[in-house]
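Structure below; questions to follow.
Only one protein chain is missing from this complex, and each of the others stays in its spot.
Moving on to chain A:
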Amino acid sequence: MKEEVVTKDEATVPAARGAAAEASGEPLLVVDKLVKHFPVKGGFPIRRTVGAVQAVDGIDLTVHVGESFGLVGESGCGKSTTGRLITRLLEPTSGKISYRGQDISHASRKQLAPIRSEIQMIFQDPYSSLNPRQTVGKIISGPMEINDINPAGGREKRVRELLEIVGLNPEHFNRFPHEFSGGQRQRIGVARALALEPKLIVADEPVSALDVSIQAQVVNLLQQVQKDLGIAFLFIAHDLAVVRHFSQRVAVMYLGKIIEVGDRDSIYARPRHPYTHALLSAVPEVNLDGDEEAQRERIRLAGDVPSPISPPSGCRFRTRCWKATEKCATEEPPLVRISGNGPGHLTACHFPEEPTTGARDEDIVLDPALAALEETEG
């Protein structure tokens, strides 16, 4: 049912989304084999590098002009690191980030200056992303000041415009961040990101610190901004429902690697990777009718994500996968379009699942405690 609604929705808005949906269009940001390892120091008295947290370990992704690209995954899988690498808050260990064909992976601050205004970021925590000692007007006009942009009519007028765009009272530009609520603060963060008229916004969990009713408002605001101003988004989130609402294409990350990528429908309706199945099955859903047909598959994984300091060999998901074999331990599955996938739908798995999220004959419950519980219930 839901999928139909989505497709209808797309048909009614052909202009903006149609252009974005043409994924083969102009690539804006291309990330190639991006790696970020954080060294782990240890030893006494001489400290040296004894290992590395492999936060991001060779990911490829492409964001097209005007497109919204979602990046989902569990906590600690490297989503935020990816976002910070792309905005060059972190220096990549290896790999290449190119923006409109220009390699920015190791560019200095001066070299980056012309691109800075085109790639902006929205942060997770609205309480720490605004300087408490600056007025809202100063916060929003700061980026313009740094990049020496003088909009027609002055910066103050532009700030008022931006405040209106994000749905705040333009008269509030003289107020301080502590006088606003979380949702309003996040809107200020959005206005700041928009101040430079960027082409790409990296949104690092922009709504996960907000409560649910505010989340919807902010997501709708971002969607509006994306549609109206044609800004491409790299939307990092752990909330699958939000990403589904917002992104045309979605990549699923696990332990520093992208394990499945495709357009929204492929990922949400026809996932192939066992991990994607498990993630989707974990989304809570209210089923008031108790309708048998609408039943979804149930997968309960056991254990935690392995340590990124020493990730498992071969397929990184194999330690928690119910299909893992010898092959998974020795051979790393490449991220390719496997048979049965639509165009642009890539999966990194040796033994992909069926492309459905319907209920299985038997639930997969890997957690022994949970399994025992289910048995006593059943």
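Just so it is clear, contacts are C-beta pairs under 8 Å (C-beta built on N, C-alpha and C of every residue); 3 or more make two chains touch, one makes a residue touch a chain; residues count from 1.
Quick note on the criterion: contacts and distances are computed from a predicted model.
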item: Chain excluded from display, named as in UniProt, from "Oxidoreductase", "Formate hydrogenlyase HycD", "ABC transporter permease" or "Spore germination protein KB"; value: "ABC transporter permease"
item: Sole contact to the chain not displayed, among A:Ser105, A:Ser129, A:Gln215 or A:Ser266; value: A:Ser129
item: Which of A:Val35, A:Leu196, A:Ala216 or A:Ala269 contacts the chain that the document leaves out; value: A:Leu196
item: Identified contact with the non-displayed chain, of A:Arg100, A:His172 or A:Lys323; value: A:His172
item: Those residues of chain A which, in the complete complex, touch the missing chain; value: 84, 87, 89, 109, 112-113, 116-117, 119-121, 123-125, 128-136, 139, 142-143, 146-147, 153, 157, 160-161, 164-165, 167, 170-172, 174-176, 178-179, 189, 192, 196, 221, 224-225, 228-229
